[in-house]
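And now, subunit A:
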Amino acid sequence: MVVVWKDLLVERRSKETLNALFFFALLLLFIFQFALGPDRERLAGTLPGLLWLGFILSGLLGLGRTFMVERENDCWEGLLLAPGDKSAIYVGKLAGNLLLMFVIEAILLVLFGFFFNLDLGGALPALAVVIALGTVAFAAVGTLFAAMTAQVRARELLFPVLLLPVVAPVLLATVKATEAVLLGESLGSVAHWLKLLAAADVVYVAVGVLTFDFVLEA
Partner candidate 1 sequence: MKDRVRRLFGVTTLVGLAAGLVMGFVVAPREATQGNVQRIMYLHVPSVWVAYLAFGVVLAASIVYLVRRLAAADRLAHASAEVGVIFTGLTIATGSIWGKPTWGTWWTWDARLTSVSILFVMYLGYLLLRGMIDDRERGARFAAVLGIVAAFNIPLVHFSVYWWRTLHQPPSLMKPGPGTMPGIIVTALLVNFAAFTLLYCYFVTRRARLLRLEAEAEA
Partner candidate 2 sequence: MMPDNWGFVIAAYGLAAVVLAAYWRFLSRREKELDDASVVRQHQRQGAGFSEPHARRPS
């Protein structure tokens, strides 16, 4: 049942979302370039921040649409009245969102590498770990908040307003860790950041699983 949900949603929603997000990512890169100018020194310094800015902004758009299909097709009643543990829906949606985010992040990494002429090869495995840890936390809260704001007035506004302060510490950790990794340092040197991210992952997923039932009550 959960698998069917997941496939269905990943299929319909993600295709158009992915297309739109790809162009959004491209646009972001242009904007970054225009805003920062050709100064390569300045660019190198702000690169981790820009990368995560790209992830977060794309993520906000993508995650905000988590329940768009249900909303637009009047399926909310179906969700609310579904028997059994609603947490399964959360996990399904989270998995879908994670997949979406990872794809977008991969695309952004490639685009960044291309436009800013970066050599990410050596740092890639470590970078992947940092990105994975950060994305899980981001998607976990994002999926929960998407469900909450889906049924609320001014949802496009409320969703980022609620999500951004909550993911601020995660963002701090990921940017610092990415900075170190891109400078060639080992993952061990940023162990404290990684532990914080891991803790955030556990907490947010646990809270999401435990409270989702309350969010989707009839």
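These made the cut because all candidates are chains of the complex that A comes from, given by their letters.
Here is the rule we use: contacts are C-beta pairs under 8 Å (C-beta built on N, C-alpha and C of every residue); 3 or more make two chains touch, one makes a residue touch a chain; residues count from 1.
Since we're looking at a predicted model, the values are computed, not measured.
*Asks:* Please state which of the candidates 1 or 2 is in contact with subunit A in this complex.
*Replies:* The candidate that touches subunit A in this complex is 1.
*Asks:* Taking the touch rule as given, give the residues of subunit A at its contact with candidate 1 in the complex, in rising order.
*Replies:* 141, 144, 148, 151-154, 158, 161-162, 164-166, 168-170, 172-173, 176, 192-193, 196, 199-200, 203-204, 207, 211, 214-215, 217
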